[in-house]
Every structure is written in structure tokens, then in C-alpha cells.
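Note that one protein chain is taken out, while the other chains of the complex remain in position.
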Amino acid sequence: MSAENASNSQHYIAVQQADFDVAHEYAELRKDNRSDGAVVFFTGLVREMNQGSQVSGLTLEHYPGMTEKALQQIVADACSRWPVNRVRLIHRVGTLAISDQIVFVGVSSSHREAAFDACYYIMDYLKNRAPFWKKEVTSDGERWVEALDKDKQALGKWQ
Amino acid sequence: MSAENASNSQHYIAVQQADFDVAHEYAELRKDNRSDGAVVFFTGLVREMNQGSQVSGLTLEHYPGMTEKALQQIVADACSRWPVNRVRLIHRVGTLAISDQIVFVGVSSSHREAAFDACYYIMDYLKNRAPFWKKEVTSDGERWVEALDKDKQALGKWQ
Amino acid sequence: MNILFFAALREQLGCAQCDIALPLPASLATVRAALIQHFPQQADLFVQGRALAAINQTLINDENTPVNSGDEVAFFPPVTGG
Partner (left out) sequence: MNILFFAALREQLGCAQCDIALPLPASLATVRAALIQHFPQQADLFVQGRALAAINQTLINDENTPVNSGDEVAFFPPVTGG
């Protein structure tokens, strides 16, 4: 379940059960890259507390086939808005424990503004448009995580 | 030339000639951290092209004594504006080559908004308030890098 | 036509997909209404905003979008990845 973004070989998009290595992703963003002065990355981690409950782990479900397509569209949209050179986006699925890595978004660009904005934009849209769903194991049993209004409102900053 | 921020032992601020290891910094942000769901980091790298010239390297001068104080103030300001839990900020001085790492800012927080905004804020203020100066070696000889209006204007987004 | 379900919606309906009889092309709104008829006890699950829809793996916001024969249609709750 890994797919290079066909529209630009500088971008890498993957959906996978396996963990990812931030040092490797960062190295890929820098490798043979003499033109970029800025790298911004985001990682999302499983938190112990969420929506008022103690969490002991979670399962990430997705819609295979749509997921890669949605992520590629989000990355393409970000690249059309800002002059970014490389994007690496990895999202895990399956069973995860507290503090596990969920998602990585890394962006390199000549300048910091484009790198910050594109990375932030990709995360905001991923939160609203990419077909992933979290089911948490809490002290009260399993529950599906509720989508939050604040994530929908976060898109407002990009209008 | 390394100084823990006395006001909060969760923060680490250093000015050093030595290179830094992003994997180590990221590990420090995650270590024994069950509450943070978001890590954002920025690295600044030496670009080959700057302000219209081919660059082969640069020297970073700073104002020892003031530098750490200025960085600590910027981090403290960011922490008073957003609920961030850990900040790691390293800025190098001395002689650097193309693609070398210059600066690292890493922020962890429960939520991505605080981590993104605080990291971006710290870089914007560092660019305007921290006493570092770059002298580039170009094909036309050495020159001091000019401060840019766009960096000053970048502070507008935080008013 | 065949419709896919994911996550909480799949669990609440007790099935990962269903077949409904519907003349195509039809609007997404018509498909949504047919689902409500098909699952009368769980009609509220399909309210717009509570169940998002994708046609051919693309999220669709316009309920007038046509669904054609051979399209892959899916309904699912608001997403919670990241």
C-alpha cells in the first residue's frame, strides 16, 4: 500500500501498517538537495488522553483505493499553492499503541514560509478529506473517535 | 555555549558550532511523552543560491551573551501564547557549507495548531530579533547577507 | 447498485456493503434517499453531514452529482485520521 505520486517524482506518499523512521524521511528531503533552505515536518502521535478519556491504544481503518487518491490530491493542491520542492507523506493504518507515530508530513522548499504553510495545509486537509477513521480502546471500552468542528473550521485559514 | 531555559526545564536552547542530529532532537521531544499528539519541527539549511548569487559557504557570527537571552525570550513568548509542552532550539555559528544545517526548532504539543503556530512564530522572531549575522562566500567574493523586508513583514501575522 | 460502508457506519449497519435497486444515472441525493428507505431503522445515520459520500474514491459535496452505472459509491462517517 505505498504509492509514489505519479505527477511529481519528488513527492512520496504512502499508507502503511509499518512504522516510519523520521531520520530516514528527513534524509530523503535533504538528499542531493542544494536549493532548499527550509524543511518543515509534522508528526502525529497517539495521545494517552483524548476527548476526555484515558486511551490505551487505537485501530486506524481506511478506505483502500480512495486513501492514496485523496492524499495525492491534497499534496497536489498544496504544491499548486506554494513553491515547495519535495513532499513526503506517510500515514499508518492498523493497530497502534500510546506514543506511536501515526502520520508524517515533511516539506522542503527554498523558503520557510512555503514549507510551513504547505505542511500545515496538508495536515488540515488530511484531517478533513482523507478517509481514515480512529477507533480507540479506552477504560470504558472501544469507541470511534468523533470528528471535531475545530478541524472543519481549521480549513477557514486557507480560504 | 549551551543553556537550558531556566524558566522551564522542558525547553532546551543551544548556540553551538557543532552540527545537530535531528533524530536525537526528535527523540528528546517524544521521550516519556504520553500527552503530546503533535510534533512540528523546522530546519534551516545553507542554500546554494541566495539573493541572486551562487554561494559556496558561509560564516555565522553572533553576539555571545545576547544570543541565548534573545532566544530564551522568543521561546518564552511563544510558550505564553500557545500551550506547547517542549521546545528545542539549536542555532549553529561558525563556518558552514552548502546543505549544512543552520537551525533547528522543534515543538511538541497536545494539538497540531499550537505546535505549528509556535514553531513558525519562533522562526519568524528569530529571523528578526536574534543577533546572528551571515557572511556568504560567493563567486564575487565575501558579502554580508542583507536583512529582508519580507522577514520584518512576517511578524505582522502574529499581531 | 453496490454501496460500500466504512468505520462506525459499517458497524452500526452491520454490513460492509449492500445492494440496492435504483435506476441509474441518479443523483447522489437519490442514492442517499434510497439508502434511508433500505435501512429505515438507521435512517438518521445517513443524514447529510453525518454520512459523507464518495463516488469513484472522490469525496463529493454536491448532492446533485450524478451516480452512473459502474461507479464505486461509498458512505462513511466524517474522517478522523491524522
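Going by the order they are written in, the chains are A, B and C; count residues from 1 in each one.
We take it that a contact is a pair of C-beta atoms (placed from the backbone, for glycine too) under 8 Å apart; a residue touches a chain by one contact, two chains touch by 3 or more.
Source: prediction; values computed, not measured.
A.B. asks: Under the definition given at the start, what are the shown partners of the omitted chain?
C.D. replies: B
A.B. asks: Please pick, from B:His11, B:Arg30, B:His91 or B:Arg112, the residue that touches the omitted chain in the full complex.
C.D. replies: Of these options, the touching residue for the absent chain is B:His91.
A.B. asks: Touching the hidden chain in the full complex, which residues of chain B are there? Just list them.
C.D. replies: Residues touching the hidden chain, for chain B, are 44, 60-63, 65-66, 69-70, 73, 91, 102-103, 123, 126-135, 144-147.
Operating definition for what follows: only the chains that are shown with their structure count from here on.
A.B. asks: What whole-number Å value describes the gap between the mean CA coordinates of chain B and chain C?
C.D. replies: Inter-chain centre distance comes to 48 Å.
A.B. asks: List, in ascending order, every residue of chain C touching at least 2 other chains.
C.D. replies: Residue numbers touching two or more other chains: 82.
A.B. asks: Can you pull out the residues of chain A that are in contact with at least two other chains?
C.D. replies: Each of 44, 123 in chain A touches at least two other chains.
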